[in-house]
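Showing chain A:
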Amino acid sequence: MTLLQVEDLAISFGGIKAVDGLSFSVSQGEIVSVIGPNGAGKTSAFNCISGFYRPNQGKIHFDGESIIRRKPSYITRAGMARTFQNVRLFKDMDVLENVKTGMHSRLRQNVLDIMLHTPRYHRSEAACTQDARGWLDFVGFRADDELLVTQLPYGEQRRVEIARALATQPKLLLLDEPGAGLNHSEKNELMELIRKVRDAGIGIVLIEHDMGLVMQVSERIVVLNHGREIADGTPEEIKNDPVVIAAYLGEEETV
Partner candidate 1 sequence: MTTDSTRLHAPAPFIDRAPQPSGILAPNTFMKTLGAVCFVTALVLPFISATPYLISILTSAFIYIVLAMGLNVVVGYAGLLDLGYIAFMAVGAYTSGILTTRFGFSMLETIPFVVVACIIAGVIIGGPTLRLRTDYLAIVTLGFGEIVRITANNLTVTGGPTGIHGIPTWSFFGWSFADGVTIGGLYFNSKILFYYFVLVVGVGGAVVAAARLGKGKMGRAWKSIRDDEDVSEAMGINGYRTKLMAYVIGAIWGGFAGTLMGAHLTAISPNSFLFLYSALVLMAVVLGGMASTPGVIIGALFVSLAPEFLREFSEWRFLLFGLLLVVTMVFRPKGIWPENAVLPFLKKRQVPAHEPVGATGPVAEPEEAS
Partner candidate 2 sequence: DGGGSDEGPIKLGMLAPFSGSEAAFGDYMKNGAQLAIDEINDDGGVDGRDLELVVEDDACDATASVAAAQKLVTAGVLASVGGYCSGATLPTIPVFSDADIPMVIPAANSNAIVGQGAFMINGTGAQQAEAGIKFATKLGVTKVAAVNDQTDYSKDLADTFIADAEEAGGFEVVLDGAVNPDDKDFSANVKAIIDAEPEFVYWTGYYQAGGLLVRQLREAGYEGTVLVGDGTVDAQFAEIAGDGFTDDVFGTFTKTPDMLEGADDWIAAYKDVSGGEAPGPYSIQSYDAVRVVAEGMKDAGSTDGKAVNEAIAAIDGLELSSGPLKFTEDRTLSGGGFVIVEVGPEGDFVLHDDLQD
């Protein structure tokens, strides 16, 4: 069934139309990639969908509910999680706490529980730690989870960011260039990870410039240019679409 339905989305900054009439949809258990040249409006579209930008026009339905003009925190609670193009972790927290933050809205503890350390508090903290570790293991994080995130190399930071997004227990996951800064074998692991999440019944939208990854993992690909959709289809169709090749892929770079 359809999880995300975007219709005629548009946003502009000053004179620039960053997104200009974009429509697409994502179903449960589906991996949809969004590709396009730099500045095509991919991240801006993500920002509109996840509530960080206020679109000028368009409809966004998530899981049957219109989420346009909702705050990001609401949208996250409704079941949409995202990562950021430039890794943005909480720098003063250790790895474990970063992931736990993702579980915020699912934890049942109120201020009194916390101040009085009620059994409910202990229970929920223990479960929270357990789950956070589960996510870290799941994404392939193998360093010490009590390190501050700033002490991690870039690739590990990316993993933590994904774990943190997963910890919000999303129905739909938006990944903004998760493969950037990873080498070939790391990308393979990433691919495996994405598939596993998908297999759990989660919808995934993926922005990515690495065509190897995109072509192998996506069920469907949406291609943007100048904020508009120029193609939508299976990897096979996209690979051979002359418009896409001209605007984005370049002649011999098809993998």
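The set was built so that all candidates are chains of the complex that A comes from, given by their letters.
The rule is short, and it goes like this: contacts are C-beta pairs under 8 Å (C-beta built on N, C-alpha and C of every residue); 3 or more make two chains touch, one makes a residue touch a chain; residues count from 1.
Just so we're clear, the structure is a prediction, and the values are computed from it rather than from any experiment.
Although all of 1 or 2 belong to the complex, chain A touches just one of them, candidate 1.
Chain A meets candidate 1 in the complex at residues 1, 3, 28, 50-52, 63-65, 71-74, 76-79, 81-82, 84, 88-93, 97, 100-102, 104-105, 107, 109, 111, 113-115, 117, 121, 124-125, 130-131, 133-140, 142-146, 148, 156, 164, 166-171, 173, 185-186, 189, 192-193, 196-197, 199-202.
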